[in-house]
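Missing here: one protein chain of the complex. Every other protein chain is in place.
As written, the chain order gives the labels A, B and C, with residue 1 at the start of each chain.
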Amino acid sequence: MIITLKKNAPAAEVEKLTKSFEEKGLQVNEIKGQDFNVFGLVGDTSRLYERDILANMWVENVQRVSAPYKLANRMFHPEDTIVDVAGIKVGGHEKIVIIGGPCSVEGEDQICRIAQEVSECGADMLRGGAYKPRTSPYAFQGLGYEGILDLVKARELTGLPVVSELMSADKIDEFAEHVDLVQIGARNMQNFDLLKAVGHMNKPVLLKRGMSATIEEWIMSAEYIMANGNPNVILCERGIRTFEKYTRNTMDLAVIPIIKERTHLPIVIDPSHASGDWKLIEPLSLAAIAAGADGLIIEVHDHPSAAWSDGAQSLKPENFQTLIQKAKLVAQAIGREL
Amino acid sequence: MIITLKKNAPAAEVEKLTKSFEEKGLQVNEIKGQDFNVFGLVGDTSRLYERDILANMWVENVQRVSAPYKLANRMFHPEDTIVDVAGIKVGGHEKIVIIGGPCSVEGEDQICRIAQEVSECGADMLRGGAYKPRTSPYAFQGLGYEGILDLVKARELTGLPVVSELMSADKIDEFAEHVDLVQIGARNMQNFDLLKAVGHMNKPVLLKRGMSATIEEWIMSAEYIMANGNPNVILCERGIRTFEKYTRNTMDLAVIPIIKERTHLPIVIDPSHASGDWKLIEPLSLAAIAAGADGLIIEVHDHPSAAWSDGAQSLKPENFQTLIQKAKLVAQAIGREL
Amino acid sequence: MIITLKKNAPAAEVEKLTKSFEEKGLQVNEIKGQDFNVFGLVGDTSRLYERDILANMWVENVQRVSAPYKLANRMFHPEDTIVDVAGIKVGGHEKIVIIGGPCSVEGEDQICRIAQEVSECGADMLRGGAYKPRTSPYAFQGLGYEGILDLVKARELTGLPVVSELMSADKIDEFAEHVDLVQIGARNMQNFDLLKAVGHMNKPVLLKRGMSATIEEWIMSAEYIMANGNPNVILCERGIRTFEKYTRNTMDLAVIPIIKERTHLPIVIDPSHASGDWKLIEPLSLAAIAAGADGLIIEVHDHPSAAWSDGAQSLKPENFQTLIQKAKLVAQAIGREL
Partner (left out) sequence: MIITLKKNAPAAEVEKLTKSFEEKGLQVNEIKGQDFNVFGLVGDTSRLYERDILANMWVENVQRVSAPYKLANRMFHPEDTIVDVAGIKVGGHEKIVIIGGPCSVEGEDQICRIAQEVSECGADMLRGGAYKPRTSPYAFQGLGYEGILDLVKARELTGLPVVSELMSADKIDEFAEHVDLVQIGARNMQNFDLLKAVGHMNKPVLLKRGMSATIEEWIMSAEYIMANGNPNVILCERGIRTFEKYTRNTMDLAVIPIIKERTHLPIVIDPSHASGDWKLIEPLSLAAIAAGADGLIIEVHDHPSAAWSDGAQSLKPENFQTLIQKAKLVAQAIGREL
């Protein structure tokens, strides 16, 4: 960690600050510049927080050199983490996984019907929301536990592991029993109590990036889950909020190589939320594969215009099938399998 | 609601869509343009969701004309809501309120000492975090229940009502018993289960704007609380995330007149989180008062450089006092009292 | 265009407004809602400007239904525009083009050497900046006319058409004589005088997206060039400015299908500026190809760490060659040639 002091910092203050770091077991190296003094701290700085140091009025600037995350850090864990979701392996050089299904579970018939369709198209897992985070209190809020049980029936029918969003820690038992991959949604990426709760689960977690989360904050949220005991985290990019209005969000594909360089965790892309428009799903999906994604999670509905939520960004099964065929070719082109 | 269809939409599809709206009790008016067909829906559209309609492949565009919120809407509730926080009135033409205190409660001594200081400076309420949302799992997470009890002691000592952040619904009873104004933090603004939970409380709620929430999404989150039975919501702007790096966030003061025009709820500004830098607190606070804010919430610590969190953005009591003196003059200049 | 009036708009004002539109040759259709009145304007609204209508105090909202651009609009020009750059065809179903070369021309030797290298790797055109837009007045500003002449020599040597950035209308003659594809940089995307000037040129233009330009503003800038007489515009995405700091900008690949749907112009991607980091160029380039880009423009330097500008985002020739080999495979996978 590099700390820049104001040039006019009194010697006594500088000494006090130096001592405070040394007491934390850090070695302090000083550089005197023309207009500033700079300290370099050598040692384990992962428990120091930049903004706390900035509180000293003689400190001009603080810059972290080593990343604030340890467990997720590729530097200390060079080999890829492969997450096992009920037998389906995600990450590393494994087969690219395709997760398909409706935004919301709308009933046993609907989810079983769509589950069979996505399975026939070649999907590896089934997604479906039973608890739905909706901007409006007047919008459909999901079928709840009934929806979870419907997913279980769809799994029995097709064999596909199921992915569903957990919004509240009081449903942990339900998810532990019935869901194969527990999704933490973008709006809850920094719901730290929920992160700690899934950190104690014995189920893999799909952690979506918050809509205005930096890559570092996102990794720190994964670190929360890992630090609480659960190493099985899959990161999921779903677009970030920008000024552009033609798309619902802006998909940030640079995260794929960055996450792979800085962490050892698998990364999956959600082009449905990233774009909000079914016509954009195919090109964005192929782009994600080409950039090295470990998987895709895509909204599929057999009657998008009658869907209870997010129909605008749902693919019909026939388009989902075409997408998978094309995605296979792109995966081959970059030396991976799908 | 205005719905634009693609020019080449088949007549049968147009008829089907028209019928579907009429079945919901809406009146459908059509305008035929050169390149598009447009429908106007007349009636209560608050239960329609734009994106669901977009799912129809013949729909080009959907625009809401009336706001999606009802209970928070000034149109249906023209008089100002005045929220009563343990006797302190917030909103309307009431005295502007000042909420001061440390980021984190660090123990009984600290919070009682600072409470007395902010009280002597003229603050109306005491803030202090007992449960802390921290980006890093390795950072101080707050004293928890002990911190809440420390706040209670500070209240006994000074008479100041206490404000503290609730992060999880399982602490509702604790907050219902001990806290006067329940804060929902920026990171939980769309934690809808938590919003529903505080909607059932009999305590006023301070709802912070999410760091990338639009004004409309923020009002919709207030609507969640109100629709679940709690009308006592105070909105709090704390800066939004932008590309600028000199400040922690960008304070958006236009929200003050906008919130007052569109809703009847009080609005309070948090310049500490908006800027992240104590040197900017005073000018931003005076600006907020001049723009019509109903209150300020400011981080105050007697030893910022030793604070357990957010010292960089904490004012010392002497600077807090100066700020309040200046703020009184600005309040007078615009015809309000503080 | 759809115009929403306030419910309390006086009849006389509504009539006045209606008449003002009818005088412009538009047909006015009215819908009366519960809380609002809505007008639909039928006819050519491309000369109306939303914000001018909003100036009427009785107007609540204005929404454009048809796009504000005509010449660039796919609706009025369904077939793809193929731009010919000194014999190299860009757009439609043509071969995907690769433009490579250094950020700055640093002298005849350097540009000729790199030109030969990129040519051997398979590039179709040579890029090189002679006039450089630099944030600092103290940074290298480009070799100017000498740099242009050096590019000419590199073209003579390799046969590659040359692309270079024009920053000022007073250099038009120089560019008309020597440059094959005239680049308008992101910072000048709304330098309207410069757009008009290149609109009068008889050379194709590469129009970069401004770093905070919406897709619509970007197309409107193309419309400026086209409306002044030059139909040969190639659009170039180079990343937009967001809150994320790990990358220099955020590459927005959704623009590829959107530009192709809304306009008939070719689109090229610049992963070098989009990411600012040479390690990210390859995955982002492959993603762009997979999403349907008509070309790539990539910074290549044989000694990046000695480059006079932008070395951090420059590929070495050997990495550029690898990238092209992989890009060929991805292009094949989606049925295109490169």
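Note that a contact is a pair of C-beta atoms (placed from the backbone, for glycine too) under 8 Å apart; a residue touches a chain by one contact, two chains touch by 3 or more.
Everything numeric here is computed off the predicted structure, so don't read it as measured data.
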item: Candidates C:Glu94, C:Asp124 or C:Glu223 - the one touching the absent chain; value: C:Glu223
item: Among A:Ala9, A:Val38, A:Ala86 or A:Ala306, residue touching the chain not depicted; value: A:Val38
item: Which of C:Val42, C:Cys121, C:Met211 or C:Ala254 contacts the chain that the document leaves out; value: C:Met211
item: Touching residues on chain B - with respect to the absent chain; value: 212, 214-216, 240, 242-247, 250-254, 256-258, 261, 274-275, 279-280, 283-284, 286-292, 326, 329-330, 332-334
item: Hidden partner interface residues of chain C, rising order; value: 46-47, 49, 51-52, 54-57, 68, 133-139, 141, 167-170, 187-188, 190-193, 196, 211-212, 217, 220, 223-224, 227-228, 241, 276, 304-314
item: Interface residues of chain A (partner: the chain not displayed); value: 2, 4, 29, 31-36, 38, 40-44, 60-61, 63, 65-66, 75, 241-243, 245
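Simple rule for what comes next: only the chains that are shown with their structure count from here on.
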item: Central subunit by CA centre of mass proxy; value: A
item: Furthest chain, CA centroid comparison against chain C; value: B
item: Cα-centroid distance, chain B relative to chain C, in whole angstrom; value: 39
item: Centre-of-Cα separation between chain C and chain A, whole angstrom; value: 31
item: Contacts with two or more other chains, residues of chain C listed in rising order; value: 242-243, 245
